[in-house]
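Only a single protein chain was left out; the remaining protein chains are all shown in position.
Moving on, here comes chain A:
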Amino acid sequence: MTRLSLGKWLLPLYTALALIFLMVPIVYTFVFSFNDSLKSNITWRGFTLDKWLNVCAVQNGAVCEAFGNSLIIGLAATVIATTLGTMIAIALVRYRFKFRAGTSLLLFLPMATPEVVLGAGLAAQFLSLGVPKDMLTIILAHTMFCISFVVVTVKARVAGLDPALEEAGRDLYGSPGQVFARITFPLLLPGILAAALLSFALSFDDFIITNFNSGAVTTFPKYIYISASRGIPAEANVIASAVFILALVIVVTAQVSAAARAKRQARLA
């Protein structure tokens, strides 16, 4: 009896503590985005909406520029990596070719290699090839490591796709293009979307590899790293909070609509 009641409050308490522990930095960041700070944002000086309303005003808009760069790089790397990665994943599962196992292994390497090594290696490569470091080199670097994650994610989805479905499509007068567009692609889409989301998240918060290959271009993580040494401005808190809230809204919307869909299907069945 005592053991039972102990479990009754111990588990919720433990869960609550764990959640609080995880949430503290996020709440701190959020709260201090409203701080009426001066140069550094360490002590609470009073509530203001100023920072939210004029995010881009500080340091000639350096925060916003860095954020914009990260968005462009993230989107470009995601589109390229997802397209190439999906094609590679389909080829690896569906076709037998020479060096197939080797290709699989090579694709795995960027995930296993320490980022510092990868970043330094790429930097050396760009240097010896005489490629100037700018936005393009960052996109190339991000695409490279994102492809690995895309291939792994999409490959699982392709492996779970019954080849008989595509055969049925061909059997029902679908040309190879039509079969891909109407059967293969729609069925792989959840995997492809997950891979794209993962790519964007990885690219958006990458610091180490970016730092080696960015030259004069500043991304959001790089900006925060640099400004951390002399006090991060509250505008950075604003952007970080905004990104967090956006992600939260997306997740909640997806969950709610999935629950609604499940309910609708349960009613139909």
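Assume a residue touches a chain if its C-beta (ideal position, glycine included) is under 8 Å from a C-beta of that chain, and two chains touch if they have at least 3 such contacts; residues count from 1.
Throughout what follows, contacts and distances are computed from a predicted model.
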| item | value |
| --- | --- |
| Protein that the absent chain corresponds to, by UniProt name, given "ABC transporter permease subunit", "Cytochrome c oxidase subunit 1", "Sulfate adenylyltransferase subunit 2" or "Spermidine/putrescine import ATP-binding protein PotA" | "Spermidine/putrescine import ATP-binding protein PotA" |
| Contact partner of the left-out chain, one of A:Leu187, A:Ile208, A:Ile226 or A:Ala242 | A:Leu187 |
| Given A:Trp9, A:Tyr95 or A:Tyr173, the one touching the chain that is not displayed | A:Tyr173 |
| In chain A, positions touching the absent partner | 162, 164-165, 167-175, 178, 182-183, 186-187, 265, 268-269 |
